[in-house]
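All protein chains but one are shown in place.
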Amino acid sequence: MSEEVTAEILQTHILDLAAEGRRLDGRGPDDYRPVTIDPGFVTTADGSALVNLGQTKVLAGIKLEPGKPFPDTPNAGVLTTNAELIPLSSPTFEPGPPQPGAIEVSRVVDRAIRAAETIDLTKLCVTPGEKTWVCYVDVHVLGHDGNLIDASLLAAVSALSSATVPAKRFEVADADYPLEVLHRPIESTFVRLGDTIVVDPTFDEERAAQGRLTVATDESGRIVAMQKGLVGAFSPDDVKSVVRRAFVHGDRLRAQIRGGRR
Amino acid sequence: MSEEVTAEILQTHILDLAAEGRRLDGRGPDDYRPVTIDPGFVTTADGSALVNLGQTKVLAGIKLEPGKPFPDTPNAGVLTTNAELIPLSSPTFEPGPPQPGAIEVSRVVDRAIRAAETIDLTKLCVTPGEKTWVCYVDVHVLGHDGNLIDASLLAAVSALSSATVPAKRFEVADADYPLEVLHRPIESTFVRLGDTIVVDPTFDEERAAQGRLTVATDESGRIVAMQKGLVGAFSPDDVKSVVRRAFVHGDRLRAQIRGGRR
Amino acid sequence: MSEEVTAEILQTHILDLAAEGRRLDGRGPDDYRPVTIDPGFVTTADGSALVNLGQTKVLAGIKLEPGKPFPDTPNAGVLTTNAELIPLSSPTFEPGPPQPGAIEVSRVVDRAIRAAETIDLTKLCVTPGEKTWVCYVDVHVLGHDGNLIDASLLAAVSALSSATVPAKRFEVADADYPLEVLHRPIESTFVRLGDTIVVDPTFDEERAAQGRLTVATDESGRIVAMQKGLVGAFSPDDVKSVVRRAFVHGDRLRAQIRGGRR
Amino acid sequence: MGSVGAKEVPVLLNADGLRIDGRRLDELRPIQIRAGPLPQADGSAFVEWGQNKVMAAVYGPREVHPRHLQQSTKAVIQCRYNMAAFSVDERKRPGLDRRSQEISKVIAEAFESVVFAEEFPRTSIDVYIEVLQANAGTRCAGLVAASVALADAGIPMVDLLPAVAVGKIDNAIALDLKKEEDNFGQADLPMALVPQSGRLVLLQMEGHMTEPELAQALELGVGGCRVIHEKMKAALRERYSTAPLAAGAA
Amino acid sequence: MGSVGAKEVPVLLNADGLRIDGRRLDELRPIQIRAGPLPQADGSAFVEWGQNKVMAAVYGPREVHPRHLQQSTKAVIQCRYNMAAFSVDERKRPGLDRRSQEISKVIAEAFESVVFAEEFPRTSIDVYIEVLQANAGTRCAGLVAASVALADAGIPMVDLLPAVAVGKIDNAIALDLKKEEDNFGQADLPMALVPQSGRLVLLQMEGHMTEPELAQALELGVGGCRVIHEKMKAALRERYSTAPLAAGAA
Partner (left out) sequence: MGSVGAKEVPVLLNADGLRIDGRRLDELRPIQIRAGPLPQADGSAFVEWGQNKVMAAVYGPREVHPRHLQQSTKAVIQCRYNMAAFSVDERKRPGLDRRSQEISKVIAEAFESVVFAEEFPRTSIDVYIEVLQANAGTRCAGLVAASVALADAGIPMVDLLPAVAVGKIDNAIALDLKKEEDNFGQADLPMALVPQSGRLVLLQMEGHMTEPELAQALELGVGGCRVIHEKMKAALRERYSTAPLAAGAA
């Protein structure tokens, strides 16, 4: 109860600040929190990266295993993205089957990876219709202070960029080789706080938000995915302006991924 | 609470009427509600039928896929019946795993289809022990105003009667061909209301009922399945009389299926 | 509520008795309840045994089926132990997915069977990497009056000792043959009641216990598994003394298994 | 029931009209009923019936779990019929399949038809049936075991519920099918009788029967139930004579 | 969206700028909306849209189930979007997959953005969408059906929610993709519009689009939504004229 009241007061305060273009942590509407990327954090994975986005902390791990292609795409590898919003990461998550929130993160990250052709799935195929690499992208959220989608895609793409195909271990080839990454999609998420639309929301800002909009871009100037979430609405002009801003954040973060650890 | 009280008053009223041989909707004890059958309603299915039984509305769809026969019946196809009592169809259904009621409908419909040899399962077999057609009968209840068993079997048999084996699509043969239906079982369901036993109960009559009895018949004068349900009891003489009445309804409805749409 | 109060009074009484070296059912601290073993109780199983340990009643059944070996142990058979604490056996068990208690019993029994090399898993292998016998040990608790671990392992080992490999039925060999049992591990479970540590606790003693310790031994004087459970603690000297006592009970019960029915 | 595509169909009735185990058409398999084998339960019974072995236990009236199933005017009767993994030739995966759930439902409805549930509002009477060894007719064996267990638990009922299956083999109506008869027979019709009223509270059928055959089957089954009823009463009498302090049944 | 490794890619736009079914780029498929087909529900609608067939029903405001989801200041809106096993070419296993759960979530959030939920604290408004036959655009068809069903149930809302998907095929922006266009196209962008404010409450995108293409897509989609809005209102008008006693919508 008292928790509900506190939350409501905080939300009002966040909206009041936003009306003046200010934010609780002193950022401006277009300031992203500091990002650190730690590739290769987990050595049991074929690729991995730990991403800190402010106090949001996400670990992605890649595993590659031989398997069968789907019947309708005999020449393509299989890519599976799964995000776990484990209860360790937030007082608001409960143990149990995946919640709609975790499923949304998984699917939005998966769509960006896929639409941007991050990896060339046909190169994962070993024998058409028979044998292919199955690439598992497992995203483990360790600390939730908002904007899980952006942090999860950053971790996933960084982990893919650091991955090795375990071809020797599975006796598919004589040596392991690096997984080739063609494109690096970046998602930038915005929330509406009254008339202001701010980037990279914290947990508290998401609770106060009147709509969330995520835009994924790639390095060739294409929008590859979008997702509106939460209760709230955006005009077409809002959308176009958010897309513009997303390209700026995307290019900056892409440079950081290529550079590895901040 | 008030809902419980209303329900109880309604049940008493239904029983009072039944004592005079009358029913809430004006039918006599042996009057079946009007039935319409709309075969081919769903074109993505290999066979389908939408059945309206009064305000009960059931859609059945057939899908055929190549698969493996069971080890103990290497020469037979596989038939799987599944009824979904989705929450859309009634204020009393909740989302979640299938409830005992849905499982009972599935199994009673399945038993009638199987025991009546509605389709010749051995004809579904492509290569003994290796490859066979798997025939899925999926029953989707869209509106529940009682007597789901009869409506579901009507829809399932009508859907099977309209089905095509997709042999070309799955590269099993050069052309698709109609699924051969050998028998057309019909189930007729009765409930006890005091000393009266009435056919084709509505949702409200089922709630007032002191026992339910379903009898499946085929065109050769055989009983192929029976199921007593709900709390209540029937004497052997009750059973014999119900069976007699079930044959009459069965023959009438069978004629309607053959004729297609009412 | 009244149930809780009764339980608490009973627990105090059990602890008071234990301080004098006495137990509710008149046993001394090192007295095991009478054990009866009824091998071959279930003829549909390939091996089985019904064990009564006081009023604890456990039925184990063995089933052997051809299957595939695990990729990392191509020359070994597969052994799977599953204990079901079905709600029939105790007022405290609820229907639903397996509870941690059932999982613990399964795993502790499984570890003892495996570590003691009860059966030679390599002998279950038919064709390395291709085909092996899968041995299912299913433990069904029918009556729970404490000490399920000991009773379950007794039942499992007795069932394995009575088992036949159904080689003819599955067309693997011309004739069935007995499953060879190399070792017979026995688990002895103790609980702390104040400063006293008693063997073979009843249901009520387990509820009063301040720690539980299970030790599995085999006939060659080896400890093959241990498991501390429940809330409570044991000193290293407690552990050594419990192990000593476990060997005595183990040897006595092993003799009984070999002798079959008590 | 007549497994389609199965390998071979044996002869089920010989020239003398005797069945594969030597029984006549109207003969039951041997039945042994023991009341009260499980002291933890409020009531229990163990039934050996031919090669079936079935244990039943009753708990309650007790608190309803899950809570939202509670009814303000009567006890709910919850039933769980379960088969042990090793109770059948082909190992069954543990847990309730659809068949078990359907059987649990019809058995619960049968008992709701005879238990005086309105005497225990807001409670649950939980009936657990475990099939340890199966050889056709397990739902009837389970019902008989559970009915004796309910009596052993002192739950007031209109009457005990004897049950038996009648079938059709080689075109003849036969009482109490065993496994081979069930697998290769033409019909199976399990039923449970309220002896006092002569009415059926469980009735299912699968296979092919004509109306005259059905009439014959009902008569044969009702007769079989009456025999089993006597055995149930005898088991309870023996229970009370050996355990005089147990709570009395209705 | 551009199935990687799939067999062959058809031509989606012919020399005359017409699509495989003869439509122009800015043309909708035929749409029929019927309000109130399910008398059991508090509100319902059936939509045929191209080769999609979608049924929606609304129950509520009613008690919240499960209880702990109840909110003290407003109604919760729960949505369940489900596809029938036979609604797609390859049979779908019954039950909610991850795609259905995501769609259920974004549709629920869209409706929460327009329903006056604070009028019904501690209740649930349950929206059920069943896709019976699918041919691309089912979430939009479902949203349209559910929106009409909510109005049919008399739930007060800011406005109806028309919805449509815009896509990109053979490098052109096209309204309302059908299955082959969706499978082999380059982008898919479903949206739902609040006609009154001109704002979007559902917006997703997958594929490749440039900023100018996006601007064009948004414009095309908003226009499409306005056409669909008229059809929704017409369906409700017809419902009231034929069923004068039904509760009125906002």
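When the chains are written out, they are named A, B, C, D and E in that same order, and each has its own residue count from 1.
One rule holds for everything that comes next: a residue touches a chain if its C-beta (ideal position, glycine included) is under 8 Å from a C-beta of that chain, and two chains touch if they have at least 3 such contacts.
All values reported here derive from a predicted model rather than from experimental measurement.
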Neighbouring displayed chains - absent chain, whole complex: A, C
Omitted-chain contact residue, chosen from A:Ala18, A:Val35 or A:Ile62: A:Ile62
Positions on subunit A where the hidden chain makes contact: 41-46, 48, 55, 57, 59, 61-63, 65, 82, 84, 86-91, 94-95, 136, 138, 140, 142-145, 203
Positions on subunit C where the hidden chain makes contact: 4, 69, 72-76, 98, 100-101, 103-104, 106-107, 111, 114-115, 117, 121-122, 125, 211, 213, 221-236, 238-240, 243-244, 247
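We take it that only the chains that are shown with their structure count from here on.
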Taking each chain's C-alpha mean as its centre, the one farthest from subunit E: C
Interface copy of C-D among B-E, B-D or A-E, judged by whether over half of the contact pairs recur: B-E
Longest centre-to-centre distance from subunit A, chain (CA-based): D
Of B-E and B-D, whichever chain pair has more C-beta contact pairs: B-D
Whole-Å gap between the CA centroids of subunit A and subunit D: 57
Intercentroid distance (Cα basis), subunit E paired with subunit D, Å: 51
Every chain pair meeting the contact rule: A-E, B-D, B-E, C-D
